[in-house]
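Missing here is one protein chain; the remaining ones are kept as they sit in the complex.
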Amino acid sequence: MDEIRIGVFVCHCGTNIAGFVDVASIEEYVKTLPHVVFTQRNLYTCSETGLLAIKNGIKENNLNRVIVAACTPRTHEPLFRGICSEMGLNPYFFEFVNIREQCSWVHQKEKEKATSKARDLVRMGVARAALLEPLEKFQIDVEPSTLIIGGGISGMSAASVLANQGFHVIIVEKDTELGGQLRNLHRLYPGDMDSQKMLSIREEILKNPKIEVHISSKIKNIDGYIGNFDITVLKGEKEIKFGVGTIIVATGTDVLKPKGLYNYDGKKVITQKELELLFKENQFNSKNIVMIQCVGSRNEERPYCSSICCMTAMKNARVIKEKNPDAEVFILNRDIYTSGTYQEEFYREARKMGVIFTRYNESKLPQVTEDSVIYYNESLKEDVEIKYDLVVLSTPLVTYHEESKKLSKMLKVPLDEFGFFLEAHVKLRPVDFSNDGIFVCGTCKWPANVPESISQGYAAASRVTRIISKDTFTVEGATAWIDQEKCIACEICLKKCPYKAITRDEEDRVIVRTVLCKCCGVCSTTCPEHAIDIRHYKDNQVESQITALLEEGEWIE
Amino acid sequence: MNENTKNVMIIGGGIAGIQSSLDLGDMGYHVDLIEQEPCIGGRMAQLDKTLPTNDCSICILAPKLSDCFRHPNVKIHSLTQVQEISKNGRGFKVKLLKKARFVNEDSCINCGLCVEKCPMKVLDIFDMKMRKRKAIYIYYLQGVPAVMAIEKEKCLYLKNKNKEKKVCGFCSDVCEHDAIDFSQTDTNYTLESDAIIMASGSNQYDPTPLYTYGYKKFKNVITGLEYERMISASGPTEGHITRLSDNTHPKNIAFVQCVGSRDVNTNSYCSSICCTYSTKHAILSREHDEEMQSTIFYIDLRAGGKGFQKYIKRAKDEYGVKYVRGKIAEITIDENANPILHYEDLDTYEVKTKKVGFVILACAMIPTRNSGKLAKVLGVELDEFNFVKSSIDSPVNTNIPGIFACGSCLGPMDIPHSVINASGAAAKVSEYIRVQKGGNHG
Partner (left out) sequence: MTESKSESEKEFEPKILGFLCNWCSYAGADLAGVSRNQYPPNVRVIRLMCSGRVDPNFVIDALIKGADGILILGCHLGDCHYGEGNYEAQANYKMVDKLLKFVKLDNRVTLDWVSAAEGTYFAKIVTDFTNKIRSLGPSPLSKKSNPSIEIQLKMKAVKQVVYNPRIRKLVGRERNITLNENVYEEIIDKDEFDLLLNETLEAEYVRNQIYFHLEESPKSVKEISNKMGIDKKIIFEQLLVLRQRSLIDLSEIKGYSPVYKVKK
């Protein structure tokens, strides 16, 4: 074997690390560790300057292991691995030591101890680096197709963009027709567009030869992995099986039915959704209308703001005022949510039209009686009574909790506490899941209005196109591995593997299907014969860290 | 480059432009990313933290910057602006102007020796003019491309170029890589592209005309973006919250909402991000100083995004942030330069006052002047607020087929919305180009 030549780059991260850890002493210490032939400190190792320094370091010192002691591997590891690859070094020869999140940021008042801890962490990293092994990423074939679960406006937007590019799209819709919540809407804001007009996208979808639509269908099972998902759909009694390369989750949301709230009865006290139905069927003829905002939201049970209800209330108030300028419309609210350009204008116009906005306090909720709404007016410091012939409750979008749960289990993707799907990163990966090849858009992720749902549909389509416009996808090289000499084929691992990645091969040996393996390591710890090791997290690599920590170097005294 | 490769031009290298570039680059398109500043990164690079997770903004942005820089399909054109555009079939011919950097991008290693030697101090625009940098500078520390630039108007050598005797030029003398090139000139060149994405971003409203707030008149009244730089560890005060009047640390801060927004005399629209970014500022202020008292004056508390209500609850419960529904009539100061807010309590309609140590104005997001110019050049229609006009059923299309838009040039929006738009625009570009090609794929 070649001589091990480790290079260690210690990051200041501006003052983020250097302000609380004595980085100069770390560098001096690292120099004394075995196999370390090069060390350097960088102001920001992740900056182009820092990356260039790594490249030069590798080139000039013939490094075959690179360690960066900086921040968390959860965000920056791919970047540094990429740099190693660029320099012809196997990316798995890179080792990350976290001395920021795990050290400088959490021991800000104990510089000496933080520095000592950083020394230990780096020593552990060096020990591990010496034992790292090169791994190859591999390519898997990708089927140029997408399954879209949910045929609402978001899913249909994604479908149309993908199909127009020539990709095969399959939409699975649980309802008897496409359209989702859009079907229940009367008008859309701004511009008062008729929702029927936007629904015409359905005809395009149904006509498009690249799009296959299954209505009244449910997902029964999902197997496989990015590029090669195996889907089983239950259409009535019939099972349909097919394969796709990627999946978009666009299952949408329901509108909360406010059972038991404000004497909701569906007749004199109704929801905004029911009001729009009255409009659509030309059944509306009330004159004194009181709308109440935040019904069932921004409370203990559902602390979130559904963000579309204020605009919905205003939109419908305007419709009423247009029909009958003499009608009285009150909107009882806590905060009016009209963020953005045209939304605020919409609010202003509604007020001009005579819609009355008045505030109620969350600690004193309005009371709905037989014929009036009583609320506490903060500025008058007294209860005020409004007579009504119709009360309209603005209720939030809520998730199809049970169904989402089932789907999240099948897809192995997370849900948040309210049952909304949880994306990979709220800021920078808003329509991705952390699992490869699965994406999310529309209200099943968080309440959104129509244009937002469309944008999200497009965004998901973009993320899908990145993958299916290529023939192959590259998979991580860190996987489980079975030593056939030791394996006694007891099959405990076979049952344990959450990805069904362990099977029998033609020769009846127990093997790992590496494309499926996600490197969790459960098979290894439960293997009675110690026949399974986890590449990149091998027993000896972990043990080297333990030894380096406890048997070498100093520890804070 | 493959003959069949299609080209996309993305104008604006903020987070939206970066996301579009990466998506389209990954799809196999060649991307020309046009950025007028010396480095890409845009507004997000100026931010200290992002909400509601409070993760460090530059930390999550930096990997994207590098991805862009290293992407084989993405070419960054820094210090570049669009001059002219003409139709070219279904695509476009775009005339660009690249300003002279006076530093060779390929040889500069950003070692900083030149900066040490440069004698000229210049107000740093990236740091909201709260500190000085040199005439030769890197736009910001983590900037990409990570190379220096010389500000022509401030450089001693360039200003005295025509004099007989050489003036200054220390940077060139000290540079070990011969990267300084005073002979560079602005250059015009033309690129062809099959589609364009406008991602020219937004600006912060300058509250000076709203004299009642006392911005510029009182040193302890600053804007949100200025505060953002102030609390950033790499900012002008290295993350210390410091009153500009006397360099002391305030214990009491007021955040004023709707400055230059929801106001028919300035901008009638809601800037949509301020309630939550002020909440972030208040939380971070308490993290900087355990005794900090923050009060947010607002009209309506607008927090509809994912996790935003929880964020506000956390601010109230764990960080002691007070929210007051109140409209500021005027800000005055006492003899110690402490700002006094005179406001109407919107719950009780009483007029009250509050004295604090520091005031942060949550100023509106407004369209940039350059966006307006760019829209004119491209023929793109703007809405009544001078943002790019989009419609409800085509949220990332403009009136010109083949030109799309994303990010805050479409209107005030936060980072996730910008990123969603950006990916969305990338999808629409790909659709536009592939339909044009005849569609069929695979």
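Letters A and B mark the chains as written, and numbering starts fresh at 1 in each.
Assume contacts are C-beta pairs under 8 Å (C-beta built on N, C-alpha and C of every residue); 3 or more make two chains touch, one makes a residue touch a chain.
Bear in mind that the values here come from a model prediction, so they are computed numbers and not experimental data.
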Query raised in the report: So which of A:12, A:100, A:359 or A:429 would be touching the chain we can't see?
Result: A:100
Requested in this report: Against the chain that's been left off, what residues of subunit A make contact? List them.
Outcome: 72-74, 98, 100-103, 105-110, 113-114, 116-117, 120-121, 124, 412, 414, 434, 490, 492, 495-496, 498-499, 518-522, 524-530, 534, 537, 539, 542-543, 545-547, 549-551, 555-557
**Report entry** Touch list for subunit B against the chain that is not drawn
**Finding:** 53-56, 287
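The working rule: only the chains that are shown with their structure count from here on.
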Report summary line: Given the complex, residues on subunit B that touch subunit A span 15, 19, 23, 26-28, 50, 52-53, 55-56, 59-60, 62-67, 69-70, 109-110, 141-146, 233-234, 238-239, 262, 268-272, 300-310, 313, 347-349, 383, 385, 387, 390-396, 411-413, 415-417, 419-428, 430-431, 434-435, 439-442
Query raised in the report: In the complex of these two chains, what residues of subunit A are touching subunit B?
Result: 14-16, 19, 43-44, 46-49, 51-52, 71, 75-76, 78-79, 82, 86, 144, 161, 164-167, 188-191, 193, 198, 298, 303-307, 335-345, 348, 359, 378-379, 420, 425-431, 445-447, 450-452, 454-463, 465-466, 469-470
